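The block underneath contains the structure these notes are about, expressed in structure tokens.
Shown here: the complex without one of its protein chains, the others still in place.
On to subunit A.
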Amino acid sequence: MSDTVPPRHPARGYSVRSLPGFSIVALFTVATLYAPILILVAYSFNSGTSLAVWEGFSLRWYVQAAQNGEVIDAAIRSLYLALTAAGIATVAATMAALATTRTRRFPGKTMIYALINQPLMVPEIVTAVALLIVFAWIKVATGYTSMIYLIAAHTAFCIPFAYLPIRARLETMDNTLETAARDLYAPPMKVFLRVTLPQIWPGIIAGMMLAFVISMDDVVITEFVKSAGQDTIPTYMLGQLRRVVTPEVNAISTVILAAGAILVSLFFWISRERR
């Protein structure tokens, strides 16, 4: 024992950073996070009708979903809703973020901040039934049922999600470049477009993507606000679960998962860029 070369990293033998059993539990947990999703994806490629017995590889459920008019309508509606809501929310959130960062305390700053984050503080089901009450009243009074209700509701709860990354981005910058531009008599709009915007665009893109994902995923508020025939992909799937579930639901789920995973990876990549 004493003749052997001493270990180069004595800490490796006895590390205060390792705790017995923790690594096993951790690896088990991470595996468990992915296993149900992977099983769901696997069965979307099952050629049989069953969700239990594997009968061979096939894309038939993807074809069936792609030919299902209800699914296509819901998908288009979801995309339209998420793009509109995330778009408006991002513009409003960018303006609010510009107003509430890089400044001393001004009267009402805390109030603006609290208001913007308000949708995050209230359980979604509570916001959903409150919107149901108000919108039911407006719908009866005006007889007007269009996507505008869904767009309004989604925009409101998307704003805090769009706001956070933009604010985070702005807080890493200081005012010097903008002050310099103003000192050189650049008009405010030009300062924003030529100096501020190029610096904060990763935050804006990240915020918009986050808002888009949040809107696409929403079930609860959509379920309570939508009028007849306004199913989005999540509410369509929720409705399907009441019937006999075929791997078609898995196929739709897989497409959502894939799209979501790509967006989230992009989001991480963009928010990493700032370092």
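Remarks
Assume a contact is a pair of C-beta atoms (placed from the backbone, for glycine too) under 8 Å apart; a residue touches a chain by one contact, two chains touch by 3 or more; residues count from 1.
The definition used in the following text is that contacts and distances are computed from a predicted model.
Name of the non-displayed chain as stated in its UniProt record, restricted to "Membrane protein", "Anti-sigma regulatory factor", "CotJA" or "ABC transporter permease": "ABC transporter permease". Within the complete assembly, A:261 is the residue of A:76, A:180 or A:261 that touches the hidden chain.
Among the residues A:191, A:249 or A:270, only A:249 touches the chain that is left out of the figure.
Check A:74, A:159, A:181 or A:208 against the missing chain and you find that the one touching it is A:159.
The chain omitted from view is touched by exactly one of A:65, A:131, A:170 or A:200, namely A:131.
Although one chain is not displayed, subunit A still touches it through residues 14, 16-23, 25-30, 32-34, 36-37, 39-40, 43, 50-52, 88-89, 91-93, 95-96, 98-100, 103-104, 106-109, 112, 115-116, 118-119, 121-134, 136, 152-153, 155-157, 159, 163, 182, 213, 216-217, 219-220, 224, 234, 237-238, 241, 245, 249-250, 253, 256-257, 260-261, 264-265, 267-268, 272.
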